[in-house]
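A protein chain is absent from this complex, but the other protein chains hold their places.
For chain A:
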Amino acid sequence: MRRFLRPGHDPVRERLKRDLFQFNKTVEHGFPHQPSALGYSPFLRLMAIGTRSGAIKLYGAPGVEFMGLHEENNTVMQIHFIPDQCQLVTLLDDNSLHLWSLKQHGGASELREEHRFTLKGPPGSPPSATQVIAVLPHSSREVLYLGTESGNIFVVELPSFRVLEDKTITPEAVLQRIPEDNCSRRSCELVEVLREHPKNPNQILIGYSRGLIVLWDVQNNKATHHFLGSQQLENLYWQRDGNKFISCHYDGSYTQWPVSSDNRQPEPLENTVPYGPFPCKAISKIYWQTTKNGLPYIIFQGGMPRASYGDRHSISVIHGSQQTAFDFTSRVIDFFIIFSSDPAAEFDDPSALVVLAEEELVVIDLKSAGWPSVHPPYLASLHCSAITCSHHVSNIPLKLWERIISAGSKQNIHYSSMPWPIDGGTNIAPDPPQRDLLLTGHEDGTVRFWDASGVCLHLLYKLSTVRVFLTDADPNDNMNTLGEDEWPPLRKVGTFDPYSDDPRLGIQKIYLCKYSGYLAVAGTAGQVLVMELNDEDAEHVVDHAEADLLQDQEGYRWKGHEKLKTRDGPVRFEAGFQPFVLVQCQPPAVVTSLALHSEWKLVAFGTSHGFGLFDHQQKRLVFVKCTLHPSDQLALEGPLSRVKSLKKSLRQSFRRIRRSRVSSRKRRGGGGNASEVQEANARFDQDALQEMELAPVQRKIEARSAEDSFTGFVRTLYFADTFLRDSSRHCPSLWAGTNGGTVYAFCLRVPPAERRMDEPVRAEQAKEIQLMHRAPVVGILVLDGRSTPLPEPLEVAHDLSKSPDMQGSHQLLVVSEEQFKVFTLPKVSSKLKLKLTALEGCRVRKVTVANFGSCKTDDYSENDLAVLTNLGDIQIISLPFLKLQIRYPCIRKEDVSGIASCVFTKYGQGFYLISPSEFERFSLSTKWLVEPRCIVDMPEVTSNNHVHKSGTENAARKS
C-alpha cells in the first residue's frame, strides 16, 4: 500500500500533499474580547458587535456570522446600520467613519469595508470642532448627520461621505428665537444625541449635553421647538407616535416632553428619579415602548443610588407595577430592544431585551412572565470561569450525544423557551460532517461540554465536581435570594463569574471515552475523579482512595496546598456524569497527565512526584511509581516555593522599587540623620537599578542533567496492547514519560472479563528508557505491524476501526520536546529519529495523531503527526517515516497562553484561545473544514416603508 517515500522532492508525494493539507483559520468561537460597541438592524435582524481592537462581528440566525477588521485596529465606538440597507457605519476612537456592506459573492454574503472618512474642519480649528459624538443615519439612506463636540452638526452624503456644507446646523442658527436667559453660546456645546422623528423624516431632535433640546426642521433649515432642560442630558428617545419623547439625565432622572404644533417651547410633562430620593448615578440610555394594554415599558441603563449601589451594572425594566433591575457581573457596554418592526403596527410591543456586557451577551424575554433569560446559541462566554484545560472528542456516537443533550436540557429549564430573536440571514453551510465535543475544564471545578461540530459553539451540558468536596462556600448559596421588598429590585443575570471559591478545584486534565461514557477528570489538588453517565438523578457514595506517590521516600515536606476535604456519606448528583471513584494523590500536587482505558477499566494519573494506576472496576490502587529525583527539592515543596524561586529575580527587583518608593516618601517628611541614610539608600537603589538595566537578558547554556528540577514531572501516560517482553505474546501495557526524558513501561495483567472482579490487576515494570538528551517526553505512541497507531480502547469493539495488526512488529514512537524517535519493540533498538530543536531551535508543545483524507478521492487517507511548536508554528510530520510534510505559522510566538491552550482534533482541525473568551478554530485538512457560509438577502421594502429605528449608541462613552 504505502510506498517508501524518498527524501527530497517526489512530485507524486508533493501533489498528494496538496490534496491532503491546507491551513485555514476558519471561525472564532466564543465571546469577543473587550467589546466596545453594539448595533442592531431590525430590518436585517442582524446584530453587530465592535471591539477595542477594531474588529466588527455580525450575528444573525445561528450559523450566520460575519467578521471584519478595521485596519487601524482602533476601538470601535459606535455602530449604526443604514436603515433598510445591507450597510452599516462604524465610528472609531480616532474619529474616522467607515462604511461596511454585505455583498453577495460566489453564492455567499461577505462583509467588506467600502469607504472611510474623517471629518475635517476649517484650517486652524480645534480638534473638538470635528470630534464626532452623535451619529444619525437618516431614513432617506442618503445622508448621515454627525453631531460634534463643538456643537456643529455636519451633514454628509452617503456613500461618498461628501460634506454638504450648506446643510450644516450651527449653534448660532439653533440659538435664534431662544429666550435671552437661556441663550448662551455654551448651551449649545457638545451634541449629545440626534434622533429622527418616527413619523416625519424632516424633523430631527437634537440634544445638547447641557440640557437644551431642539427640534430641527431639515427642509426649512430652522428650529421649530425648543425644550429647555436644566439637567445635563444623557440620551433621548421618541415615543412611537411622535407626540412625546423622553430624555434621561446625569442625575438619574428621566423626563417626558410633549411635542405639539401649538407650543413651541413646552414645559416637561413629568420628571422622575426612579431610584431617588438619594443622589443617583446617571441614566445613560432609555427606551419608551408602548404596548396594547396601555402600560408602557420603560427600560433604562443605570440610575442606581450612588452611595449604596453605585458600583452595580444594571438595566431596569419598568412595566406597570413590575420593576426589575437586571444586575450584570460586568460593565454594560450597550443594549437594544427587539420590538415590532412593522411600520403599520400601532404599538412597539417589545419582545426581548438584548444586553451586551463586557464579558457576556444576555437576552431577556420580555414576553414571558418573570422575564426569563434566553439561552444564546452563540457568543458563549467560554471564560465564565477561567479555562484551565481543553479536550476534544471527534465523532461522538449518536447515543452518547443524545444522553449528554438530555442531561443538559435538565439544567436549562430556567431558560425561556422563546426562539432566538436575532434571526437574520440564512445559513447555507453544509451540515457538519460529524458530532464533535469540545470539553473545557475551568478554574471553579466545572467541565463544560460544547457542541463543536459546526460554526456555533454551543453549550450542551455543564458538569460540576464541587459537590464531591467540602469547600468553604456552600454550593447552594445563591446571590439571587433577595427578599420580596428589597429595593432596588436587583436580579442577577448572566453566567459570567470569574471568582473561584477555591483554586484547588481547578480542572487540569480531562479524558472522555466516547464509547463507554466513562469520563475521568483531574484537578489542581491531585484529585482524580472517574465518572459514569447516568440519565437519572442519583444519590450515592463516592469511593475514595489515596495514592501516596512518594511511597517510602522519607523526610520530605510538601509546602503546597492541602488536599481537598471530601464529603462523608452519600452525595446527591443530578442527571449526567456522576462520579463514583475519587483518587487523591499525595502530596496533592497538580495532576499533570491522565489516561483512561475503558475496556480494561483502568485509570492512570501522574503528578510532579510520580504516577499511579487505579483499577476503577475493583476500586483498588494497582501500583504507584515515584519518579522524583531525590535531590529535587523544588518539586517536593509544591507550587508556591517553585514560583518563589523562579521569580526570585523579579521579586528582588520589586523589592528594590518598593524600597526606593518608601525612601523617597520618607525623605519628604524626615530630616537630619535619618534622611541622610535614606538618601544613601536611594542612591544605592539607583545604582542597583542601573546595574539591572545594564545587565542584559542572558541565557545559561548547559546540558540537561538528571539533577535538574522537575525531571520527575510526569508529562504523558499511554495505554497500549503491544509486545513488551517478547514478540510472540502481546499484553496490556502502561507507558509514562517524564520531564527528564525517561520513559517507563509497565506490563499489565488484566484478568479476563469473567474473573475481572475476582483477580487483581497486576503490573510489573518491564522497561525504562532514558533519552540521553533528557528533554521532556510529551508524547508516546505505539504503531502496529502496518505502522498504524493503535486504536483507542473499545474502538475496535464498536466496529469503528480495523483491529490492529498483531502479526508484524510493533514500533514505539517517543516524542520529546526536542526530537521524535522510533524504536522497535519488543527489543528496543533505535530505528529512526527527527531532530527538531537541534536544527530549528523550536520545541514541541503539542502533538497528536491526525487522520488526513484526500479532497480528491474518498478512498485515501493517512495518519500523520500534527505538531505545534513553542514558536507557534504547526508542522505535519509523516508516520512512520518522520518526514516533515508541511509547516504553517499559526500563533504568534509571544502568545504563550494561546500556544498552551491549543488542542488538535483527530481529523486535522484545532482550537486555541485568542483571548480568555475566544477560541480560534483552524483546519489543517482539505477535507474537514468548518467555516461560516451564509447569505443575507434584502427583505422586500415597500415604497413608503418607514422602519422605526432602534438606533443604539455607545453608552459606554460616558461611563
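The rule is short, and it goes like this: contacts are C-beta pairs under 8 Å (C-beta built on N, C-alpha and C of every residue); 3 or more make two chains touch, one makes a residue touch a chain; residues count from 1.
We adopt the following convention: contacts and distances are computed from a predicted model.
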(Q) Just to verify: the chain that's not displayed, which of "PAR6B protein", "beta-aspartyl-peptidase", "SERTA domain-containing protein" or "hydroxymethylglutaryl-CoA lyase" does UniProt list as its protein name? (A) "PAR6B protein"
**Q.** From A:Lys831, A:Arg887 or A:Arg933, residue that would touch the chain that is not displayed
**A.** A:Lys831
**Q.** Of A:Asn73, A:Gln104, A:Thr118 or A:Gln765, the residue in touch with the unshown chain
**A.** A:Gln765
Q. Going by the touch rule given at the top, which residues of chain A touch the chain that is not shown?
A. 7, 696-704, 725, 765-773, 775, 818-819, 821, 823-824, 828-833, 835, 837-843, 870-871, 893
